[in-house]
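Missing here is one protein chain; the remaining ones are kept as they sit in the complex.
Which chain is which? They are A, B and C, in the order written, and residues in each are numbered from 1.
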Amino acid sequence: MLTAATLAILIVMFMAICRVVVGPTLYDRILAVNMFGTKTVLLISLLGFVMGRPEFLDIAIVYSLINFISVIAVLRYSDSSIFHHSKQQK
Amino acid sequence: MDTLIETSSFLFLLIGSFLCISGGVGILKFPDFYTRMHAVGVTETLATAMILIGLMLQNPDALVLLKLLFILLLTLLIGPTASHALAQAAIKNGLKPELHKK
Amino acid sequence: MLLAFLVAVALAIVSMKDLFSVIMLSGIYGLLSASFFVAMDAVDVAFTEAAVGAGISTLLMLVAITMTGRSEDPDRHKPFLALAVVVVTGGLLIYGTFDMPAFGSAQAPIHQQVVPRYIQHSMEEIGVPNIVTSVLASYRGFDTFGEVVVIFTAGMGVLALLSVARRPEDIAEIDSLNDSMHEQHLILRIVSKMLLPFILLFALYVQFHGDYGPGGGFQAGVIFAAAIILYAMLFGMSTARRVINQSFIQLLAAAGVLLYGSVGIVSLLEGKNFLDYGVLSDDPVAGQHLGILLIELGVGITVASVMVIIFFNFAGRRENAHSGEENEMQNNNRGNNKT
Partner (left out) sequence: MLMDHYNYWIVVVLMMTGFYIVIAHGNLIKKIVGLSIFQTSVFIFYISMAKVEGGTAPILEEGIRQYSNPLPHVLILTAIVVGIATTALGLALAVRIKEAYGSIEEEEIQRQDNLDC
């Protein structure tokens, strides 16, 4: 059952990658990165169980933190960078 | 007794991965950014919770349970906030949702 | 399977024009490679790659992008020549891999010479279950010392390049700019207020847990720095600077390296060679434990403070670029409403 779940998550990660490549607006890409991050957290905890080594969960915790911080960073700098950028065109 | 735990964890994992896939399909199929946002936001938190609970039932070792609980609480806290921040930034920068679609 | 994803992401990065999505993709690339490391049983490496490769490098590139503009002009000078060179080198390399041992085979030469000794003896000599940490800290203590010095110099290099002379009246300017921008992130501030103590606590857990599970000085330092960066982003640079001022951080970076060196010198004074901790306390194995803990602490402090220095300088430079333009706009506004 675990391997079936890991397979499902791999498929979803692939979809997220397609969305990042295709995504018209900037925010689609950020959304896909966010989704990708949470799916990797799941993948790692599942891998931890499949391989029978529970220490992987520390990495999963770090992952979700880093994912949160990078999404916040992207938002924080994306609005000001557009502001910065658009001013140059004016 | 343990067959019950086994089947329930099996069930949780099944539902969790199905939700994941629905989220994935949602992110590709939906036309507009906000509908995609809705699809991902909902399934992301729920599917993660489902799969984590499924994992919890799998192995009753104390430390592992504690860590899994941490991850569960963390994702429940982080998921909605990230989606909120994303939506707020999108609206502020003038990404108008397409309301007139058929 | 994961590797196929990696190649797809790499090819996408090549074809992307807009730099912003390139950084998004490089974030995903880091995440993917970290999960590949997990699949390959490399637990510590996945930890570091996750914290550094996906987190900090994406962040730094992002800040750099806000200063150097997002678009990238699509001209590629003589791409076909480059392509030809690449294909030729690729062919030669692939030809080289044919006589490599099969992937994952136990008889590969790499597993024969030194490794069995480490696996058997590291438990008695150092008493630390995590072999990677024991090798990192005590068998190869000197290399890690050199590496900590490398990080320190990188931090000083960025400091020298980007440190901005703070004119007093300039600070007032930046403060007003900062506080106005941060009023509307209300929900984020509350959530991160709840989250921050947990992240810092987790960084300490990782720091001292390095012996038994994955973890250690580097990862703890990076997580610590990530927490401070989150704080600085949401509550504004000026408040962050007031909480952790610049000179204290630089002092801290130097202190980390000093701690590491002093542990070495202490064991030198005791008559053993430079970084041999067996001497630190009466029985050698406890000495090793003590030595490794101190070393990890030194590494953690240095890495955390260097990362914070780098981020503060980058963001400081960006604030300055902003306020620089604000001044011009205000000057010409003042200019024309005076006339």
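Criterion: a residue touches a chain if its C-beta (ideal position, glycine included) is under 8 Å from a C-beta of that chain, and two chains touch if they have at least 3 such contacts.
Nothing here was measured: the structure is a model prediction, and the numbers come from that model.
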item	value
Chain not shown: contacting residue from C:Val86, C:Met194, C:Leu251 or C:Ile265	C:Val86
Touch list for chain C against the chain that is not drawn	3-4, 6-7, 10-11, 13-14, 19, 22-23, 26, 29-30, 33, 36-37, 40-45, 48-49, 52-53, 56-57, 60-61, 64-65, 67-69, 72-73, 75-77, 79, 82-83, 85-87, 89-90, 93-94, 97-98, 100, 102-106, 108, 110-111, 114-115, 118-119, 122-123, 129-132, 135-136, 140, 143-144, 147, 150-151, 154-155, 157-158, 161-162, 212-214, 216, 218, 303, 306, 310, 313-314, 317
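Just so it is clear, only the chains that are shown with their structure count from here on.
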item	value
Centre-of-Cα separation between chain C and chain A, whole angstrom	19
Centroid spacing, where centroids are CA-atom means, of chain A and chain B in whole angstrom	12
Residues of chain B engaged with two or more neighbouring chains	78, 81, 85, 92
Residues of chain A whose C-beta touches two or more other chains	30, 32, 58, 61, 65, 67-68, 72, 78
Of all residues in chain C, those that touch chain B in their complex	184-185, 187-188, 191, 194-195
Complex contacts: residues of chain A adjacent to chain C	10, 13-14, 17, 20-21, 23, 26, 29-30, 32-33, 36-37, 40, 43-44, 47-48, 51, 53, 55-56, 58-59, 61-63, 65-70, 72-74, 76-78, 80-81, 84-85, 87-88
Partner chain A, residues of chain B touching it in the complex	9-10, 13-14, 16-18, 20-21, 23-25, 27-28, 33, 36-37, 40, 44, 47-48, 51-52, 54-55, 58-59, 61, 63-64, 67-68, 70-71, 74-75, 78-79, 81-83, 85-86, 89-90, 92-93, 95
